[in-house]
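Questions regarding the structure given below will be posed in turn.
The complex appears here without one of its protein chains, the remainder shown in place.
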Amino acid sequence: MSAARRSLIRSSLRHAALMCGAVLMLAPFVWMLSTASKPPDEIYSSDLHLIPHHFALWDNLRIAFGKADLGRFLLNGVIVTVAIFTCQVLVALPAAYALAKLRFLGRKALFALVLFGILIPPQATAIPVFLLLYQLGALDSYAALVLPFTISVFGIFLMRQFFMTVPDDLLDAARMDGMSEFAIVWRVMLPTAIPAVTAFGIFSVVAHWNDYFWPLIVLNSQQYYTPPLAVAHFRNAEAGTSYGPLMAAAIVIITPLVVAFLLAQRRFIEGITLTGLK
Amino acid sequence: MAKIELSAIRKSFGDTEVLKGVDLSIHDGEFVSLVGPSGCGKSTLLRVIAGLEPQSSGEVKIGGVAVDHVRPSARNLAMVFQSYALYPHLSVFDNIAVPLRMKRLSALERAPLLGRLLPNRYRVERGIRADVERVASQLEISPLLTRKPGQLSGGQRQRVAVGRALVREPVGFLFDEPLSNLDAKLRVHMRAEIAQLHRRLKATFVYVTHDQAEAMTMSGRIAVMIGGELVQVGTPSDVYDNPRDIRVAEFIGSPKINVLPGAVQADGRIVMLDRVLAARAAASTGPCRVAIRPERLSLGGGDLSGVVVHVENMGAEAFVHLGCDGLTDPVVIRLDDPLRLPAIGSTQRFGFAPEAIRLFDAAGKRIAIRTEASVEMIREVAHV
Partner (left out) sequence: MSEVAMSDTVVSLRDLDALPKARASAKPRRRSRSTVAYGLVAPAFTLMLLMLLGPLAGVIALSFTDYQLGAPSFAWIGLANYQQLFADRVFWISLTNTLTYAVIVVPGSVALGLGVAMLIESGTHLRAFYRTIYFLPVMATLIAMAIVWEFMLHPQFGLVNGLIKMVGLAPHPWLQDRGTALYALCVIGIWQAVGFNMVLFLAGLMSIPKHLYDAAEIDGAASAWSRFRLVTWPMLGPVTLFVVVITGIRSFQVFDTVHVLTKGGPSKSTEVLIHTMYMEGFEFFRSGYAAAVTVVFLGLVLLLTLVKSRLAAKQVHYA
């Protein structure tokens, strides 16, 4: 067998295997799209077909938006994730700068606390944080969704590691130019750290857009529902009766992140796998 | 412009003392180089002058005023860093404008969006633009003003860093090994440029380098630092010709000065390689070191001899390395005419005039000598 033929066979085997896997990975997405595009009589039939005979996606979307205030939930998702990320940056960046570049008593101990904090899974602190918010009367509000996540020890760790690579000369130059330490954080460190901040932003936004556990615990009122909670609620209310609109709602919920991911894949993969540093 | 005075500056990091009491007075408009091997504390001293590092004790005065509690930016000194320290996210124009904006605009006026609305900011920005453009044209970097530092070559970055220092019209300039990241050719070029800049501005320059050639070629005075102490301060020719410490003699000059073991006898005669030299030490008996610059040794005559082990032909000159009995290191001799090089392995005679000798005691301190000729002269004077 010639080398060229062998490599051709190898390459087709590779594609065949990867394609089979890809079909399995994509199946739920395809089925979701297909179901969302079918009218009820096609959904509730034992005849399997992928392409709907009657294209009903717009009807299902209209029903979904009519039954649930999907726009509101998406907006909640944006409000909560943006608020969380903004707070995380405001809190973490100065701390990361001090830990990376300033000498002060207790720095090592504080950094050790940060490293320890990274090990604590969020579910572990849920009950006391819930009780704290309960005492503060802050349950069932945007504050309840945002407040516990304003501190990201992982963010501090990540930014600190990045700041360690910024040359000290640059900070000295800024001091010579008349900047205060506070100004250095925002005018020198933040702009140089934009790639790291972006990656962390993607990590943070994806994690909190998709979070189900915490909103489930602290929310009662529908007006604060985040997308995952909304779609779960929709499903509980409509299960078994209207899969078309339910799938359409699912599409609406996952679309923002999936589209963003398809547009900036490299950055997203970078951001999500940041947990790789943990 | 201002005089910079340092008195008894000490600095420790934890248990290690980096500066061990440095006294130095830098005159108005003077170009002083701080040289020394790496780790000698020269950069720390510069950072103390800049105010970036508080000294453990001692006093820094700029223009006669103690500045120990004055912030770095308020000392009105500019600094050029080894890594240039340009803000990577700002254009060349904005990099140069930073110190002016920090000085001339209030915090409110500097605010990202809001600041643009304030009328005063517009007026000040116009002045800043004029100043930045003037400095840029002086340094011939006007075409680069819109670029980011990442798009510049090393030499261009260097100029931008100088521009950022220049634009604030400081009383003094501090340079922290600014040329060490450049290639050899560019380094020689920038050396001349910085020296010209100094002549033009007539400002006080303090220049830190580990490269003795830079210090020799640019500065009015050289301050040699070794192990946290200033060992010698003087003009380049004084430091080169008249080193007060063996470490200074060895650090300044390339190739290195030849150091040969010797001894001072009770009568002051100096013995080296079993020969009595035509010079007498003024003091101190016992083992000593005899140092002679390569260019003060002459090949092809004299009462010493060695085997040629290596020859370095530089084109305009050549260095001949001779291995001598009783010495571990070869003796290096400069040859002005590289067309007549000795063959490797051949035995050559060499010698030196008694005035070429610089004598140091066992501790490395300089010992004064009288050559036989001057001894003779004194005798003649006595006879008259």
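Note that the chains take the letters A and B in the order they are written out, and that residue 1 is the start of every chain.
Quick note on the criterion: a residue touches a chain if its C-beta (ideal position, glycine included) is under 8 Å from a C-beta of that chain, and two chains touch if they have at least 3 such contacts.
Remember, predicted model here, so these are calculated numbers, not experimental data.
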Selected residue (touches chain absent from view) among A:102, A:164, A:194 or A:237: A:102
Chain A, residues in touch with the chain not shown (by the definition above): 10-11, 14-15, 17-18, 21-22, 24-29, 31-32, 35, 43-46, 48, 90-92, 94-95, 97-99, 102-105, 107, 110, 113-114, 117, 119-121, 123-132, 134, 147-148, 150-151, 153, 156, 180-182, 185, 206, 209-210, 212-213, 216-217, 227-229, 231-232, 235, 243, 246-247, 249-250, 253-254, 257-258, 261-262, 265, 268-269, 272-273, 275-276, 278
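The definition used in the following text is that only the chains that are shown with their structure count from here on.
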Of all residues in chain A, those that touch chain B in their complex: 167, 169-170, 172-179, 188, 191-192, 194
Residue ranges of chain B touching chain A (in the complex, touch as defined): 47, 50, 52, 71-74, 77-79, 81-90, 98-99, 102-103, 164, 176
